[in-house]
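Omission of a single protein chain aside, the complex is shown with its protein chains in their original locations.
Chains here go by letter, A, B and C, matching the order in which they are written, and residues are numbered from 1 within each.
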Amino acid sequence: MEPERVSRLTTALEATATQQRNSTLLAVKPERIIEACKMVVEDREFYHLTTITAIDEGQVISLFYHFWRGTEFLTVKTAVPKSDPRLQSVTEALPAALFYEAEIADLLGVVFVGSPMTGRKLLLPDNYPTDAPSPLRKESNPAQIRKMMGLD
Amino acid sequence: MGLLSWSRKKSPWIFHVNAASCNGCDIELVASLTPRFDVERLGVQLVPSPRHADVLVVTGTANALMRERLKTIYEQMPEPKYVVAVGACALGGGVYQECYNVTNGIDKVIPVDLYIPGCPPRPEAIMYGILKLLGIAPEKELEPALEEEIVGAGASK
Amino acid sequence: MTDSPLDPKSEASAGLMQYSPENLVPFGPVHPSLKEPEYFKLYLEGEKIVQVVPRIGYVHRGIERAAQDRTWVQNIYLFERICGICSFAHSMAYTQTAERLTAFEVPRRARYIRLIIAELERIHSHLLWLGLVGYWTGFDTLFMWVWKDREHILDLFETITGNRVHKSFITISGVRNDLPENIIEPLKKEMKYLTGRVDYYSDLVSTEETLVARTRGVGRIDQDVARRLCPVGPLLRCTGIARDIRKEDPYAAYDELVPDVKTSNQGDIASLLLLRLEEIRESCRLVTDAIEKIPAGNVKLAVPRVIPAGDSVGHIEAPRGELFYFVRSAGGMKPERVKIRTCTMANILTATEMLKGHTLADVPVVLTGMDPCFGCMDRIAVVDVAKGKEWSVRGEELRLHGINWYKPGRQT
Partner (left out) sequence: MLDTIAEALLFPGLTFFVWLAFVFEWLERKTVARMQGRIGPVVAGPAGILQPVADFFKLVGKEEIIPAFADKFVFEFGPPLFFAAPAIGVVFIPVIGPSALVSHPLDIIFILFILAFSAFMAAMLGYSSAGRYSTIGIGRLILQYTSYEIPMIIAVITPALLARDLSLDGIVAAQSGEWFIFLAPVSFACFIVAALAELEKPPFDIPSAKTELVAGWMTEFSGRALAYVKLTKNLSYVFLSAIAVTLFLGGPLGPMPAMVWWAQDLLYLVYFLVKLFAVGFLIFAIRSALARVRIDQAAGLFWTIVTPLSLLQLGIIMLLR
C-alpha cells in the first residue's frame, strides 16, 4: 500500500501499521473501530469487506477486518478483553459486516453493540447449552457440548 | 408373488433429505437420476413431498437443527416406509465425527433399513443399494394393526 | 444499517407484524428446489414477496472447531468435505494459505496441475448450476442434458485424481500424484467437445422463450447494491465489476496463464446464465493451454508435518467467487485457528435483496442465481431472527413449522 496512505491512516487513527507480502496490518484501539472502518471505506477502492476473523488468544479476542482492493489486503486489527468482550458494531458503515459479526458473536461470544442481531442466538442450534462456552473459545470441549446437547 | 408386493418392488418413490451434508452425496444421488445412470429404469422417482414417498434417502450428519426435521419428515411418510442412509456421514458421522453439532449416524435419530457407504458413494453404489432395498422391501413386516388398516382382509401380500 | 433485509427493526417498521401467518410461506428447510436444507421465510402479498428472512444453519457442522483438533494434513481432507461441489477449491485455498507460512516453493508442474483441476472444477460447478437452473424453472430436459455433459468432466476427474467428487488430490507442497500418461489428447478432446456444447447452450438459453421469460430482468442488482453488500464471484461480475482473484492475486499457474475476466452489465439471472457459460468457455481454453504448456518436473516435495508459526491470509477464485482462508499456526502439528469465509456467505445478503419484489415463482430461480452452497456457508452461519420478543407468537410456530408446513392450524 502506498506509504502516504498508510501514514495518513496511522496518524488519524493512532494506529500502528505493519506490512508483509501484499497485505497491510493496521492495529487500532477497539473504541476507534467504527472510525477506522469508515475511513477505509470512504477510500472507495477498499469498499470490499472480505470478512471478519476473530481469534481467541487467551487473554484477549483479536478481530481482523479484512478489506481487499484488487491487489492487496488491508487488515484492520483490534482486540477486546475476553473478560468483557464488547465492541461497537460496524454495520452502519459496512452493511456487509452483518453476517460476519453475527457468526463471531455466536462462535466466540463477542457482543457487538448496536448490531441489529444483538441478543439473538445466531449461529448455533436452539438447544445449544447456555452454560457451555462458545465453541471456538479455547476452553470449549466438543465432547462435553455433545453430551449437553444430547447428541449421543 | 402377490400384486401388492410386486408393485412395491417395482415402484420405489424416493424422497431425499439433506441432513447437513456436504453436497457430495446429494449430487451423486441426483446424478443417478440423470442419463448416464437413470434409476428411473428401476421405477425410481424422486418425489417432492414425503407424503408420496416410499423410501426416505438421507444424506449427511443430522446436526442438532436437522434432527427434529428429520423425525418430522419420517413421521409424515405413510407406511410402509424405508430409510436409506447414504454416505459416510449418515452412517456414522464420517469426517465430522465428534464435532460439537453432529450426530454420529442418523440411525440414532430414525430407524435405518439400508446403509450405503462411501464418501460419497458412486451412483452405481446408490443404484446397487436401491436394488438391494427392492430385494428386502417386501419382506419388511408391517405392524399387524396397520396392515389390517392398509391392506384390508383378503388382499394379497 | 436501516435497510437490511435482516434488520428486525425494519421488519417491524415495515409493518410486517400485521401480516397474518397465511402470508408467511416457509420455503424449506427441506424443499425440493433446495438440494440442501435451508429455511427462508417469505412474506407474501398475494404472490409478491415483500420480505425475506433466511434462517440458515441447517448444515452447520462445526468444522472450524474440528480443524483445531486435526493435523495439517488431515485438515486438507476435512476442508475438502466442506462442500462437495467446490471441494478442490477449499482444499487448494487451505493448502496455499498454509504454504505461505513455509519457505518452500511449490513445483511449477504441480502449480499447473492445480490450475487444471481447479478449472475443471469450475466447469463442473457451472454446468451443475446450469442444470439446476433448468430443473428449477421446470425445464427438465435442459437439466438432463447438462448433467449428461457434466459426466464428461467427472470422468476426467476420475482419470486424473481417482475420485469423482472429493478429489483428495492436493497436498501441502504440491499434488499427490502426477498426471496419468496419455491424458493430453483426451483432455483436449473433451475441452473441444464442451466448448461446442457451451455454444449450443448459449444459443439455447438466449433463444428459448420460456426460459428467457423466466430469467430476463429477474433478480436484478446494480453496482451500488453490489458495492454495499459485497457479493463475490459471478454475482459481482454480472453487475459489471471485473473482480477475479485469479487475475488480481495470481496463484497456482495463473500468473503465467492469465484468464480473461468476463463481465456483464445486466445484473439479472439471464445475464448470469450467459456469463457463467462464457466462464466455462474461458476455463476450457485455460485447461487446453495449461496441458500444452505444462512443464516437466516434480509434482511435490516432502510433505511437512509442522508448519512454522505465523498468520497467513489467502483467497482464491472458487467457482462461486472469492473463497477466503485465514490460517494461524503456532508452529505445531495442528493449526491454531483456521477461519473460512465461503462465497455463499458473502452472497446470501445480496440474494435476499434480489428476492424482494419478485413473485414466489421466482424464488427458486433467484436463489439459484447466486449458486447457493449452504454446505459451505453453514459450517459457520445461522441467522435466527425469529428469536426476538416480537416474534413470540411465531416462535412457537417456528418450532413446529415442520409440522405446520403440512398440517397448519386454521389461525383465524
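Throughout what follows, a contact is a pair of C-beta atoms (placed from the backbone, for glycine too) under 8 Å apart; a residue touches a chain by one contact, two chains touch by 3 or more.
Bear in mind that the values here come from a model prediction, so they are computed numbers and not experimental data.
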Legend entry - Touch partners, limited to displayed chains, of the chain removed from view: B, C
Legend entry - Which of B:26, B:54 or B:107 contacts the chain that the document leaves out: B:54
Legend entry - On chain C, residues whose C-beta touches the chain left out of the figure: 22, 25-26, 31-33, 47, 134-142, 144-145, 148, 208-211, 213-214, 359-364, 405-410
Legend entry - Positions on chain B contacted by the hidden chain, ascending: 3-4, 6-8, 10-11, 13, 34-35, 38, 40-43, 47-49, 51-52, 54, 76, 78-80, 146, 149-151, 155
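Criterion: only the chains that are shown with their structure count from here on.
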Legend entry - Remotest chain, chain C as reference, centres from CA atoms: B
Legend entry - Of A-B and A-C, pair with higher C-beta contact tally: A-C
Inset, instruction - Let me have the rounded angstrom distance from the C-alpha centre of chain B over to the C-alpha centre of chain C, please. - result: 27
Legend entry - Computed distance of Cα centres, chain B from chain A, in Å: 42
Legend entry - Of all residues in chain A, the ones touching two or more other chains: 124-126, 135, 140, 142
Legend entry - Per-residue multi-chain contacts in chain B, two or more chains: 63, 65, 98-102
Inset, instruction - Quick one: which bits of chain C touch chain B in the complex? Just the residue numbers, please. - result: 29-30, 32, 35-37, 57-63, 65-66, 77-78, 81-85, 87, 128, 143-145, 147-148, 150-151, 154, 164-166, 373, 375, 378, 382, 402-403, 406
Legend entry - chain C-facing residues of chain A, complex: 21-23, 47-51, 53-56, 64, 66, 68, 70-71, 73, 75, 91-92, 95-96, 98-100, 102-103, 106-107, 116-117, 119-126, 135-136, 140, 142
Inset, instruction - Give every residue of chain C touching chain A within the complex, in rising order. - result: 1, 4, 6-9, 57, 60, 62, 64-66, 69, 100, 227-230, 243, 248-249, 313, 315, 322, 324, 326, 328, 336-337, 339, 341, 345-346, 348-349, 380-385, 387-388, 399
